[in-house]
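As you look at this complex, bear in mind that one protein chain is not there, while each of the others sits in place.
== chain A ==
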Amino acid sequence: MRARTRTTRRVVVLAAVASLGAGLLAGCADDGNDDASDGSSSGSGKGKTTITLGLFGTMGFKEAGLYAEYEKLHPDIKIAENVTERNENYYPALVNHLTTNSGLMDIQAIEVGNIAEVVATQAAKFEDMSKVSGVDKSKWLDWKWSQGTTKDGQTIALGTDIGPMALCYRKDLFEAAGLPTDRTEVGKLWAGDWNKFVATGEQYKEKAKAGTFFMDSPGGLINAILSSEKEKFYDSSGEIIYKTNPAVKAAFDLTAKAAEEGLVQAQTQFQQSWDTTIANSKFATIACPPWMLGTIKGKAKAEDAGKWDVAVAPKSGNWGGSFLGVPKSGKHVKEAEAFITWLTAPEQQAKLFKVQGSFPSAPSAYTMPEVTGAKNDMTGDSPIGTVFSEAAKTAPVQVIGPKDQIIQQGLTDNGVILVTKGKSAAEAWKTATKTIDNNLDK
(Lines give C-alpha, C1' and ligand atoms only; values in the text may rest on other atoms or scores of the structure.)
Protein backbone atom coordinates (compact mmCIF):
# COMPACT_ATOMS: atom_id res chain seq x y z
CA MET A 1 0.00 0.00 0.00
CA ARG A 2 2.68 2.44 1.00
CA ALA A 3 4.76 1.42 -1.92
CA ARG A 4 1.86 2.23 -4.16
CA THR A 5 1.32 5.68 -2.79
CA ARG A 6 4.96 6.39 -3.24
CA THR A 7 4.83 5.28 -6.83
CA THR A 8 1.81 7.45 -7.36
CA ARG A 9 3.62 10.37 -5.84
CA ARG A 10 6.57 9.73 -8.05
CA VAL A 11 4.37 9.62 -11.08
CA VAL A 12 2.84 12.92 -10.04
CA VAL A 13 6.27 14.47 -9.54
CA LEU A 14 7.51 13.15 -12.85
CA ALA A 15 4.42 14.41 -14.55
CA ALA A 16 4.95 17.80 -12.98
CA VAL A 17 8.57 17.92 -14.12
CA ALA A 18 7.62 16.74 -17.56
CA SER A 19 4.89 19.30 -17.93
CA LEU A 20 7.23 22.02 -16.71
CA GLY A 21 9.77 20.93 -19.27
CA ALA A 22 7.15 20.75 -21.97
CA GLY A 23 5.96 24.19 -20.98
CA LEU A 24 9.47 25.51 -21.38
CA LEU A 25 9.89 23.93 -24.77
CA ALA A 26 6.52 25.21 -25.84
CA GLY A 27 7.59 28.59 -24.56
CA CYS A 28 10.62 28.50 -26.82
CA ALA A 29 8.74 27.23 -29.81
CA ASP A 30 6.16 29.94 -29.38
CA ASP A 31 8.71 32.70 -29.21
CA GLY A 32 7.85 35.63 -31.38
CA ASN A 33 4.45 34.28 -32.13
CA ASP A 34 2.69 35.63 -29.06
CA ASP A 35 1.27 38.71 -30.64
CA ALA A 36 -0.18 36.62 -33.40
CA SER A 37 -2.28 34.72 -30.93
CA ASP A 38 -5.41 36.78 -31.32
CA GLY A 39 -6.39 35.45 -34.64
CA SER A 40 -3.56 34.32 -36.89
CA SER A 41 -4.91 30.80 -36.75
CA SER A 42 -6.87 30.18 -39.85
CA GLY A 43 -10.59 30.28 -39.74
CA SER A 44 -12.57 31.02 -36.62
CA GLY A 45 -14.95 28.14 -36.56
CA LYS A 46 -17.52 28.60 -39.26
CA GLY A 47 -15.16 28.04 -42.17
CA LYS A 48 -14.24 31.73 -42.32
CA THR A 49 -10.77 32.90 -43.23
CA THR A 50 -9.30 35.35 -40.76
CA ILE A 51 -6.97 37.99 -42.20
CA THR A 52 -4.72 39.60 -39.62
CA LEU A 53 -3.18 43.07 -39.79
CA GLY A 54 -0.20 44.32 -37.82
CA LEU A 55 -0.61 48.09 -37.38
CA PHE A 56 0.84 50.93 -35.28
CA GLY A 57 -0.85 53.93 -33.75
CA THR A 58 -4.35 54.75 -34.85
CA MET A 59 -4.53 53.99 -38.53
CA GLY A 60 -8.28 54.15 -38.36
CA PHE A 61 -9.39 51.42 -40.78
CA LYS A 62 -11.51 49.82 -38.10
CA GLU A 63 -12.76 53.15 -36.76
CA ALA A 64 -13.85 54.14 -40.26
CA GLY A 65 -15.89 50.94 -40.51
CA LEU A 66 -13.87 49.57 -43.42
CA TYR A 67 -13.40 46.10 -41.92
CA ALA A 68 -17.10 45.72 -41.34
CA GLU A 69 -17.81 46.83 -44.88
CA TYR A 70 -15.38 44.32 -46.38
CA GLU A 71 -16.69 41.51 -44.20
CA LYS A 72 -20.15 42.31 -45.47
CA LEU A 73 -18.96 42.15 -49.08
CA HIS A 74 -17.07 38.91 -48.43
CA PRO A 75 -19.02 36.79 -45.94
CA ASP A 76 -16.27 34.17 -45.77
CA ILE A 77 -13.65 36.67 -44.56
CA LYS A 78 -13.04 37.89 -41.05
CA ILE A 79 -10.57 40.67 -40.26
CA ALA A 80 -8.57 41.07 -37.07
CA GLU A 81 -6.05 43.81 -36.32
CA ASN A 82 -3.21 43.87 -33.85
CA VAL A 83 -2.16 47.40 -32.97
CA THR A 84 1.08 48.53 -31.35
CA GLU A 85 0.73 52.03 -29.93
CA ARG A 86 4.04 53.56 -31.04
CA ASN A 87 5.98 52.95 -34.23
CA GLU A 88 9.24 53.04 -32.21
CA ASN A 89 8.09 49.80 -30.63
CA TYR A 90 6.34 48.38 -33.67
CA TYR A 91 9.17 48.75 -36.15
CA PRO A 92 12.01 46.87 -34.35
CA ALA A 93 9.59 44.00 -33.73
CA LEU A 94 8.60 44.00 -37.39
CA VAL A 95 12.24 43.85 -38.47
CA ASN A 96 12.81 40.99 -36.04
CA HIS A 97 9.85 39.08 -37.36
CA LEU A 98 10.90 39.66 -40.95
CA THR A 99 14.47 38.54 -40.43
CA THR A 100 13.41 35.40 -38.56
CA ASN A 101 10.38 34.89 -40.82
CA SER A 102 8.13 34.17 -37.88
CA GLY A 103 5.33 35.87 -36.04
CA LEU A 104 4.24 37.91 -39.03
CA MET A 105 0.65 38.94 -39.66
CA ASP A 106 -0.98 38.45 -43.04
CA ILE A 107 -0.65 42.19 -43.60
CA GLN A 108 2.00 44.46 -42.06
CA ALA A 109 1.92 48.23 -41.99
CA ILE A 110 5.14 50.20 -42.64
CA GLU A 111 5.68 53.84 -41.73
CA VAL A 112 7.09 56.19 -44.37
CA GLY A 113 10.18 56.80 -42.20
CA ASN A 114 11.02 53.11 -42.43
CA ILE A 115 9.85 52.27 -45.94
CA ALA A 116 13.22 52.89 -47.59
CA GLU A 117 14.98 50.54 -45.19
CA VAL A 118 12.36 47.82 -45.62
CA VAL A 119 12.51 48.19 -49.40
CA ALA A 120 16.31 48.03 -49.34
CA THR A 121 16.76 45.13 -46.93
CA GLN A 122 13.55 43.10 -46.63
CA ALA A 123 12.01 43.14 -50.09
CA ALA A 124 12.55 39.38 -50.53
CA LYS A 125 10.16 38.74 -47.66
CA PHE A 126 7.24 40.55 -49.30
CA GLU A 127 4.86 39.74 -52.13
CA ASP A 128 5.10 41.90 -55.23
CA MET A 129 1.90 43.93 -55.06
CA SER A 130 2.28 45.35 -58.56
CA LYS A 131 1.46 41.91 -59.96
CA VAL A 132 -1.81 41.56 -58.06
CA SER A 133 -4.91 41.87 -60.19
CA GLY A 134 -6.84 45.05 -59.57
CA VAL A 135 -3.79 47.02 -58.48
CA ASP A 136 -3.39 49.99 -60.79
CA LYS A 137 -0.18 51.93 -60.38
CA SER A 138 -1.67 55.06 -61.95
CA LYS A 139 -4.14 55.47 -59.09
CA TRP A 140 -1.39 56.52 -56.69
CA LEU A 141 0.73 59.63 -56.61
CA ASP A 142 3.93 58.70 -58.44
CA TRP A 143 6.23 59.38 -55.55
CA LYS A 144 4.07 57.41 -53.13
CA TRP A 145 4.15 54.41 -55.45
CA SER A 146 7.90 54.59 -56.02
CA GLN A 147 8.66 54.83 -52.29
CA GLY A 148 7.30 51.30 -51.84
CA THR A 149 9.03 49.91 -54.91
CA THR A 150 12.52 48.42 -55.25
CA LYS A 151 14.98 49.29 -58.00
CA ASP A 152 14.01 46.04 -59.75
CA GLY A 153 10.39 47.13 -59.84
CA GLN A 154 9.02 44.99 -57.05
CA THR A 155 6.35 46.86 -55.12
CA ILE A 156 6.46 45.52 -51.59
CA ALA A 157 3.69 47.65 -50.15
CA LEU A 158 0.73 49.77 -51.24
CA GLY A 159 0.36 53.35 -50.05
CA THR A 160 -2.39 54.26 -47.63
CA ASP A 161 -2.33 57.87 -46.50
CA ILE A 162 0.13 60.71 -46.98
CA GLY A 163 0.85 63.84 -44.98
CA PRO A 164 0.73 66.86 -47.29
CA MET A 165 1.84 69.71 -45.13
CA ALA A 166 0.19 73.06 -44.68
CA LEU A 167 0.41 75.50 -41.79
CA CYS A 168 -2.25 75.70 -39.12
CA TYR A 169 -2.48 79.08 -37.43
CA ARG A 170 -4.49 80.77 -34.72
CA LYS A 171 -6.66 83.51 -36.18
CA ASP A 172 -7.14 85.24 -32.83
CA LEU A 173 -3.39 85.39 -32.09
CA PHE A 174 -2.61 86.61 -35.61
CA GLU A 175 -5.21 89.33 -35.26
CA ALA A 176 -3.82 90.42 -31.88
CA ALA A 177 -0.37 90.72 -33.45
CA GLY A 178 -1.69 92.82 -36.31
CA LEU A 179 -1.28 90.15 -38.97
CA PRO A 180 -3.91 89.24 -41.55
CA THR A 181 -6.24 86.37 -40.69
CA ASP A 182 -7.63 85.38 -44.09
CA ARG A 183 -6.02 82.14 -45.25
CA THR A 184 -5.05 83.43 -48.72
CA GLU A 185 -3.60 86.62 -47.25
CA VAL A 186 -1.69 84.59 -44.65
CA GLY A 187 -0.35 82.28 -47.33
CA LYS A 188 0.90 85.31 -49.27
CA LEU A 189 2.91 86.52 -46.24
CA TRP A 190 5.41 83.70 -46.69
CA ALA A 191 4.74 82.28 -50.13
CA GLY A 192 7.66 80.45 -51.68
CA ASP A 193 10.28 80.99 -48.98
CA TRP A 194 10.77 79.69 -45.44
CA ASN A 195 12.86 82.78 -44.66
CA LYS A 196 9.72 84.83 -45.15
CA PHE A 197 7.97 82.57 -42.68
CA VAL A 198 10.58 83.33 -40.04
CA ALA A 199 10.39 87.01 -40.96
CA THR A 200 6.64 86.85 -40.34
CA GLY A 201 7.51 85.39 -36.96
CA GLU A 202 9.65 88.41 -36.16
CA GLN A 203 6.77 90.64 -37.15
CA TYR A 204 4.46 88.57 -34.97
CA LYS A 205 6.75 88.85 -31.96
CA GLU A 206 6.70 92.65 -32.00
CA LYS A 207 3.05 92.85 -31.09
CA ALA A 208 2.39 89.34 -29.86
CA LYS A 209 0.09 88.57 -26.99
CA ALA A 210 2.30 88.11 -23.92
CA GLY A 211 3.50 84.57 -23.27
CA THR A 212 2.76 83.32 -26.76
CA PHE A 213 5.23 82.07 -29.37
CA PHE A 214 5.09 82.15 -33.15
CA MET A 215 5.66 78.41 -33.52
CA ASP A 216 5.41 75.38 -31.30
CA SER A 217 8.85 73.79 -31.43
CA PRO A 218 12.21 73.85 -33.22
CA GLY A 219 11.65 70.21 -34.20
CA GLY A 220 8.41 71.14 -35.93
CA LEU A 221 10.04 73.94 -37.90
CA ILE A 222 13.11 72.08 -39.15
CA ASN A 223 10.94 69.10 -40.04
CA ALA A 224 8.61 71.31 -42.05
CA ILE A 225 11.45 72.95 -43.96
CA LEU A 226 13.25 69.68 -44.67
CA SER A 227 10.17 67.85 -45.83
CA SER A 228 9.71 70.44 -48.58
CA GLU A 229 13.19 69.76 -50.00
CA LYS A 230 13.65 67.40 -52.91
CA GLU A 231 16.90 66.01 -51.54
CA LYS A 232 17.65 66.10 -47.85
CA PHE A 233 19.78 63.35 -46.31
CA TYR A 234 20.48 61.10 -49.28
CA ASP A 235 21.18 61.93 -52.92
CA SER A 236 19.47 60.06 -55.71
CA SER A 237 22.31 57.54 -55.95
CA GLY A 238 21.77 56.55 -52.30
CA GLU A 239 24.78 58.34 -50.78
CA ILE A 240 24.39 60.00 -47.39
CA ILE A 241 24.86 63.73 -47.97
CA TYR A 242 23.18 65.29 -44.96
CA LYS A 243 26.34 67.01 -43.74
CA THR A 244 27.27 68.54 -47.06
CA ASN A 245 23.79 69.27 -48.41
CA PRO A 246 23.42 73.07 -48.24
CA ALA A 247 19.64 72.69 -47.93
CA VAL A 248 20.01 70.77 -44.66
CA LYS A 249 22.47 73.26 -43.21
CA ALA A 250 20.26 76.15 -44.30
CA ALA A 251 17.22 74.55 -42.66
CA PHE A 252 19.22 73.96 -39.51
CA ASP A 253 20.53 77.51 -39.36
CA LEU A 254 17.17 79.07 -40.12
CA THR A 255 15.57 77.03 -37.33
CA ALA A 256 18.41 77.90 -34.98
CA LYS A 257 17.91 81.58 -35.81
CA ALA A 258 14.20 81.31 -35.04
CA ALA A 259 15.03 79.55 -31.78
CA GLU A 260 17.59 82.18 -30.80
CA GLU A 261 15.11 84.96 -31.44
CA GLY A 262 12.53 83.16 -29.31
CA LEU A 263 10.10 82.64 -32.17
CA VAL A 264 9.71 78.94 -31.40
CA GLN A 265 8.91 77.64 -27.99
CA ALA A 266 11.40 75.25 -26.35
CA GLN A 267 9.22 72.19 -26.70
CA THR A 268 9.58 68.70 -28.08
CA GLN A 269 6.61 67.58 -30.12
CA PHE A 270 4.29 64.89 -28.82
CA GLN A 271 5.42 65.23 -25.26
CA GLN A 272 3.18 65.91 -22.34
CA SER A 273 4.15 69.56 -22.00
CA TRP A 274 3.73 70.10 -25.73
CA ASP A 275 0.19 68.74 -25.43
CA THR A 276 -0.42 71.15 -22.59
CA THR A 277 0.97 73.99 -24.69
CA ILE A 278 -1.66 73.33 -27.34
CA ALA A 279 -4.37 73.23 -24.71
CA ASN A 280 -3.15 76.55 -23.28
CA SER A 281 -3.01 78.24 -26.74
CA LYS A 282 0.58 79.37 -26.30
CA PHE A 283 1.65 79.35 -29.92
CA ALA A 284 0.31 80.80 -33.15
CA THR A 285 1.38 78.32 -35.84
CA ILE A 286 2.15 74.66 -36.22
CA ALA A 287 3.29 72.68 -39.25
CA CYS A 288 0.19 70.83 -40.10
CA PRO A 289 -0.36 67.66 -42.10
CA PRO A 290 -4.02 66.61 -42.05
CA TRP A 291 -3.51 64.18 -39.20
CA MET A 292 -2.13 67.03 -37.09
CA LEU A 293 -5.58 68.58 -37.13
CA GLY A 294 -6.74 65.44 -35.39
CA THR A 295 -4.02 65.87 -32.79
CA ILE A 296 -4.97 69.52 -32.26
CA LYS A 297 -8.59 68.55 -31.96
CA GLY A 298 -7.65 65.97 -29.35
CA LYS A 299 -5.51 68.31 -27.24
CA ALA A 300 -7.12 71.74 -27.61
CA LYS A 301 -9.83 73.01 -25.34
CA ALA A 302 -13.37 72.94 -26.72
CA GLU A 303 -13.68 76.72 -26.54
CA ASP A 304 -10.90 77.04 -29.14
CA ALA A 305 -13.14 75.48 -31.80
CA GLY A 306 -13.13 77.60 -34.94
CA LYS A 307 -10.15 79.72 -33.86
CA TRP A 308 -7.76 77.78 -36.06
CA ASP A 309 -7.34 77.96 -39.82
CA VAL A 310 -5.11 76.32 -42.42
CA ALA A 311 -2.90 78.19 -44.90
CA VAL A 312 -0.59 76.94 -47.61
CA ALA A 313 2.98 76.45 -46.42
CA PRO A 314 5.87 78.44 -47.98
CA LYS A 315 6.80 75.28 -49.86
CA SER A 316 4.69 72.16 -49.91
CA GLY A 317 6.07 69.06 -48.28
CA ASN A 318 5.04 65.74 -46.92
CA TRP A 319 5.10 64.55 -43.34
CA GLY A 320 3.96 61.07 -42.55
CA GLY A 321 1.98 58.37 -44.25
CA SER A 322 2.03 54.62 -44.31
CA PHE A 323 2.10 51.51 -46.45
CA LEU A 324 0.56 48.05 -46.26
CA GLY A 325 2.50 45.00 -47.38
CA VAL A 326 1.87 41.26 -47.50
CA PRO A 327 4.69 39.06 -46.13
CA LYS A 328 5.26 35.92 -48.15
CA SER A 329 5.17 33.76 -45.04
CA GLY A 330 1.60 34.81 -44.20
CA LYS A 331 -1.06 32.15 -43.99
CA HIS A 332 -3.57 33.81 -46.32
CA VAL A 333 -1.50 35.58 -48.92
CA LYS A 334 -4.12 35.67 -51.69
CA GLU A 335 -6.91 36.88 -49.42
CA ALA A 336 -4.64 39.47 -47.86
CA GLU A 337 -3.62 40.83 -51.26
CA ALA A 338 -7.22 41.13 -52.34
CA PHE A 339 -8.11 42.88 -49.10
CA ILE A 340 -5.43 45.57 -49.20
CA THR A 341 -6.11 46.17 -52.87
CA TRP A 342 -9.65 47.06 -51.87
CA LEU A 343 -8.58 48.87 -48.70
CA THR A 344 -6.19 51.23 -50.50
CA ALA A 345 -8.52 51.98 -53.43
CA PRO A 346 -9.39 55.70 -53.79
CA GLU A 347 -12.99 55.25 -52.53
CA GLN A 348 -11.82 53.67 -49.28
CA GLN A 349 -9.05 56.25 -48.87
CA ALA A 350 -11.64 58.99 -49.16
CA LYS A 351 -13.83 57.36 -46.52
CA LEU A 352 -10.82 57.07 -44.26
CA PHE A 353 -10.10 60.78 -44.66
CA LYS A 354 -13.65 61.71 -43.80
CA VAL A 355 -13.60 59.82 -40.50
CA GLN A 356 -9.94 59.81 -39.51
CA GLY A 357 -8.29 62.69 -41.37
CA SER A 358 -5.74 60.38 -42.99
CA PHE A 359 -5.16 62.08 -46.33
CA PRO A 360 -5.53 59.94 -49.48
CA SER A 361 -2.47 59.02 -51.52
CA ALA A 362 -4.73 58.46 -54.54
CA PRO A 363 -5.31 61.76 -56.40
CA SER A 364 -8.66 60.67 -57.82
CA ALA A 365 -9.99 60.77 -54.26
CA TYR A 366 -9.32 64.52 -54.09
CA THR A 367 -12.43 65.34 -56.08
CA MET A 368 -14.68 63.07 -54.07
CA PRO A 369 -17.18 64.80 -51.79
CA GLU A 370 -15.66 63.14 -48.70
CA VAL A 371 -12.49 65.16 -49.34
CA THR A 372 -13.78 68.41 -50.84
CA GLY A 373 -16.45 68.78 -48.20
CA ALA A 374 -14.25 67.87 -45.23
CA LYS A 375 -14.47 70.03 -42.10
CA ASN A 376 -12.72 70.01 -38.76
CA ASP A 377 -14.18 71.41 -35.52
CA MET A 378 -11.03 73.38 -34.85
CA THR A 379 -10.96 75.09 -38.24
CA GLY A 380 -14.65 75.81 -38.54
CA ASP A 381 -15.80 76.20 -42.14
CA SER A 382 -12.38 76.09 -43.78
CA PRO A 383 -12.25 73.83 -46.84
CA ILE A 384 -9.34 71.86 -45.45
CA GLY A 385 -9.66 69.13 -48.09
CA THR A 386 -8.89 71.64 -50.84
CA VAL A 387 -5.89 73.16 -49.06
CA PHE A 388 -4.34 69.76 -48.42
CA SER A 389 -5.06 68.52 -51.96
CA GLU A 390 -3.14 71.51 -53.26
CA ALA A 391 -0.21 70.69 -50.99
CA ALA A 392 -0.30 67.03 -52.01
CA LYS A 393 -0.12 67.88 -55.69
CA THR A 394 2.75 70.35 -55.31
CA ALA A 395 4.87 68.38 -52.80
CA PRO A 396 8.25 67.41 -54.26
CA VAL A 397 9.18 63.85 -55.10
CA GLN A 398 11.55 63.45 -52.22
CA VAL A 399 14.54 61.13 -52.11
CA ILE A 400 14.15 59.12 -48.93
CA GLY A 401 16.85 56.92 -47.49
CA PRO A 402 17.06 53.97 -45.13
CA LYS A 403 18.36 55.95 -42.15
CA ASP A 404 16.31 59.13 -42.61
CA GLN A 405 14.69 58.70 -39.23
CA ILE A 406 17.97 58.48 -37.34
CA ILE A 407 19.34 61.55 -39.10
CA GLN A 408 16.17 63.58 -38.64
CA GLN A 409 15.96 62.67 -34.98
CA GLY A 410 19.59 63.61 -34.44
CA LEU A 411 19.13 67.02 -36.07
CA THR A 412 16.04 67.71 -34.00
CA ASP A 413 16.50 66.10 -30.61
CA ASN A 414 20.27 66.45 -30.36
CA GLY A 415 20.50 69.61 -32.46
CA VAL A 416 18.09 72.50 -32.82
CA ILE A 417 16.51 71.83 -29.42
CA LEU A 418 19.87 72.81 -27.88
CA VAL A 419 19.59 76.31 -29.30
CA THR A 420 16.57 76.88 -27.10
CA LYS A 421 18.88 75.95 -24.21
CA GLY A 422 21.25 78.79 -25.00
CA LYS A 423 23.76 76.91 -27.14
CA SER A 424 24.99 78.53 -30.33
CA ALA A 425 23.88 77.15 -33.67
CA ALA A 426 27.44 75.96 -34.35
CA GLU A 427 27.65 74.04 -31.09
CA ALA A 428 24.25 72.48 -31.69
CA TRP A 429 25.27 71.43 -35.20
CA LYS A 430 28.40 69.84 -33.81
CA THR A 431 26.50 67.81 -31.21
CA ALA A 432 23.91 66.76 -33.78
CA THR A 433 26.38 65.63 -36.45
CA LYS A 434 28.56 63.84 -33.92
CA THR A 435 25.55 61.95 -32.60
CA ILE A 436 24.29 61.10 -36.06
CA ASP A 437 27.68 59.92 -37.32
CA ASN A 438 28.04 57.66 -34.31
CA ASN A 439 24.57 56.27 -34.81
CA LEU A 440 25.06 55.63 -38.52
CA ASP A 441 28.45 54.00 -38.14
CA LYS A 442 28.23 50.24 -38.05
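We adopt the following convention: a residue touches a chain if its C-beta (ideal position, glycine included) is under 8 Å from a C-beta of that chain, and two chains touch if they have at least 3 such contacts; residues count from 1.
Criterion: contacts and distances are computed from a predicted model.
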| item | value |
| --- | --- |
| Listed names "Sugar ABC transporter permease", "Indolepyruvate oxidoreductase subunit beta", "HEAT repeat protein" or "FAD-dependent tricarballylate dehydrogenase TcuA", with the criterion being the UniProt name of the chain not displayed | "Sugar ABC transporter permease" |
| Identified contact with the non-displayed chain, of A:T184, A:T367 or A:N439 | A:N439 |
| Touching residue (missing chain; options A:S102, A:S130 or A:N414) | A:N414 |
| Residues of chain A (touch criterion as defined above) contacting the omitted chain | 2-3, 10, 17, 20-21, 24, 28, 88, 92, 95-96, 99-100, 117, 121-122, 268-273, 276-277, 406, 409, 413-414, 417-418, 421, 431, 434-435, 438-442 |
